[in-house]
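Removed from the display is one protein chain of the complex; every other protein chain stays in position.
To keep things simple, chains are lettered A and B as they appear, and every chain counts its residues starting from 1.
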Amino acid sequence: MVASEQFTGWAFVTPGAVIIVLFGAVPIVWSALMSFQRSNLLTPSTPFAGLKNYRQMVHDPIVVQAIQHTLIYTALFVPGTMIVGLFLAVAMNRKIRFISLYRTAAYATMAISTISEAIVFIWLFDPSYGIVNYLLSLIGVPPQQFLNSPSQALYVIVVMTIWGWTGFAVVIYLAALQGVPQVLLEAAAIDGAGPWRTFRRVTLPLLSPASLFLAVWLTINALQLFDEVYLSTQGGPLNATTVLVYYLYNQAFQQFNFGYASAIAYFLFLVIIVITVIQFRVGRRLTYYRS
Amino acid sequence: MRRWLRVPLAGPLAAVTVVALGLAACGTDSGGTGGGSGAIQIWEGYTGAEAKAFAHLMAQYQAEHPGQKVSSLFVSNDNTLQKVLTAVRGGSPPDIAYLFGSWAPNVAQIPQVVDLTRVVQRPGVNWGDFWVGERAVATVKGKVIGVPALVDNLAVVYNKTLFANAGLQPPGPGWTWQQFQADAKKLTNPAIRQYGTAYVTPGSEDTVWHWEALLWEAGGQLLSADGKKAAFDSPAGLASLNTLRAMSVTDKSMYLDPTDSAYANLFNSGKIGMLVTGPWDLSGFPNVHYGVQVMPSYPGTSGGHQTISGPDNWVIFNNGAARAAAAEKFILWLTAPAQIRYFSLHTGDLPTRQSVGNAAGLSQQMNTALPGVSTFTANLAYVRQARPQIPQYPKISQILGTMIVSVLLGKSQPQAALSSAAQQVNQVLAAG
Partner (left out) sequence: MTATSAPARGGVQASAGGGVQRARRRWRLPFSPWHLVLAPATLVLIFPFIWLLVTSVETPSEALRFPPVLAPHVLRFANYPDALSSAPFGRFFVNSTVVAVGTVLCNLVLCSLAGYALARFRFLGRSVLFVVIMATLMVPFQVTMIPQFIITKWLGVHVLAAVGINHIGALILPNAATAFGIFFLRQFFRTLPLEYEEAARVDGASRLTVLVRIVLPLAAPALATLTALTFLDSWNNFLWPLIAITSTNQMTLPLGLATFQGAHATEWPLLMAGNVMSLVPMLAIFFLAQRYFIRSVAATGLAGT
């Protein structure tokens, strides 16, 4: 019984695993090797450089800033997206008129190209001509500099990306809400629980596996933020929106410093692993599986 | 819990490492894309009118030279470097690629790049016919690594209507930066959110090269003659930064665009009075009456109305003797005067050869299609030097970009910013 389970287990897993290992794991090991070499991608020679790249990282003030920005961004983006997504998913989990259109609208935010998203948000937050400053002026707030301000630019990116990922959270939570048995909800009602209490005590725990999944997935993506920064602020102003992946792209393809970029990537990789493991450990205690 | 780390991981990890090491070692075999003997492939980023003109020229070449097959692949210019470098590492470079001139000092280190020094000296090529700024950018340490594909320069594009409405005289060919600043102030009207001028502030090379033109006009230099020390921490550097600061911080007549895209549309919407920009933007201004004038000068300095140019190169990669020869043949044909004339007339791009640019009637012809472009062509005569052609330039550019943006945002004083930047640049140059 045990032996056949070993065999079946590996048989099921192997096709997918082969692809992921070949196209995923091998490049990762390659990048780890690259991080110990001095490489500019121009010449094939990549002399061994030991820990030089890593030591350079420690002394690089921009790396420190990039780490800060990446962590702040992640800490705001992940809960923000989950909360907005959960709220909308609950709202969309019913059969009222136009519900298909509402759901498609949420999904569509994921489908839009990042460049269109960037253009619209750059316009919305323009200090002189944007709608956000106009709305703020209606309630007496002076015009803000937003993407022109080193202290505000990162938060604009947070808002932009929450908008872009809401659809994803909605889709995940919608699927998970289907697993909440009507029977339990009705039992709670019979016991006298109001809608909010039912939600907190019955629905939320049953959604916890989805929440864990979302938290892990969104965190992994947030720590690797790149496209929106590249298409709007290019790391500026004054490195205010420089996050780790943008910085390593800059090092690899603008400064021709590929070994260093690999070191940054590998460092980020370790950070993500640690955070993900922590999330899983904490999640194990907080999530509730019915099986 | 560590048990599972030992046994199952060691074997697969070793296997994966071996594969990865093998990959790292290989990937230098030649093979290349493009197909059969003599068929060559070009990677370029032409859109719109340029794409049509280029397609026409390729067809014409193949008609005139039966047996020579030429095909092109569109690669957006911003992505070209990633694609080219990956292809180079993977052993499949294209035959010809359109590469930004600012990459030239680094591209020159790629072993597959063909050295064209003797090719461009062949009779009939007339290498000296290309503008001096182009030749400087195509040459790295005495080695010619590309043939000029594009040339441009910076001049001032101004909104005639806004000038008239403000009762201002349009800029004349001998104007000064003081006049520019005064005009910008008069053209600024916060009530209707109108600005006198604009500046792009992503902190990238786009931010830097606009300022470098001012530095040169003020009589300054970026680096010392031997290229070993920073030389911009000088009265000229201070004057140029002060000009920008006065408009951005003091007069608030300068719209700061961190996205590098809004400024052009703003000008086209009549919200900006003057722009320091290049000929590529002209086709984006269909809704305003604009004029073009040379850059202002700093009176009393040697810089004059000097401007800066940003040429790009066709770079040839070695995919074997036959294809390299075919690629050279095509590029030399493409950059011959007749084809340059055709391309310029049909796209509005400045002619890359002086003989074509100075030919009678060409400027008028181009002006009817794209008003004002002839001023840019004539302005090429004001290009006297190029940015330092050293591999560390990208790092220097980043330092300078931060310096300029922090002054524009009012976060630092010009002299302090200059000193700090010069110190950092010296460190970069010393590291070699």
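Simple rule for what comes next: a contact is a pair of C-beta atoms (placed from the backbone, for glycine too) under 8 Å apart; a residue touches a chain by one contact, two chains touch by 3 or more.
Quantities reported herein were computed from a predicted structural model and do not represent experimental measurements.
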- With the full complex in mind, choose from A:80, A:167 or A:237 the residue touching the hidden chain. A:167
- Note on the structure: Given B:266, B:294, B:396 or B:429, the residue that touches the chain left out of view is B:266
- With the full complex in mind, choose from A:51, A:64, A:83 or A:112 the residue touching the hidden chain. A:112
- Task: Go through chain A and note every residue touching the omitted chain.
- Result: 5-6, 8-10, 12-13, 15-17, 19-28, 30-31, 34, 41, 88, 90-98, 100-113, 115-117, 119-121, 123, 126, 129-130, 163, 166-168, 171-172, 174-183, 185-186, 188-190, 192, 194-195, 198, 209-210, 212-213, 216-217, 220, 224, 226, 245, 248-249, 252-253, 261-262, 265-266, 268-269, 272-273, 276, 289-291
- Message: In the complete complex, the non-displayed chain touches which residues of chain B?
- Response: 4-5, 8-9, 20, 23-24, 26-27, 33, 41, 45-48, 50-51, 71, 73-79, 82-83, 85-87, 89-92, 94, 262, 264-266, 268-269, 271, 278, 280-281, 283-287
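Keep in mind that, in the parts below, only the chains that are shown with their structure count from here on.
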- Note on the structure: Chain-centre distance (mean CA atoms) for chain A and chain B, in whole Å, is 34
- Using the touch rule from the top, collect the residues of chain A that touch chain B in their complex. 21, 25-27, 29-30, 33-34, 40-44, 46, 119, 122-123, 126, 128-129, 147-148, 150, 153, 232-239, 250, 253-256
- chain A partner contacts - residues on chain B that touch it in the complex: 12, 16-17, 19-21, 23-24, 27-28, 81-82, 85, 88-89, 106-107, 109-111, 193, 195, 201-204, 255-256, 258-262, 266, 271, 391, 394-395, 398, 402, 405-406, 409, 411
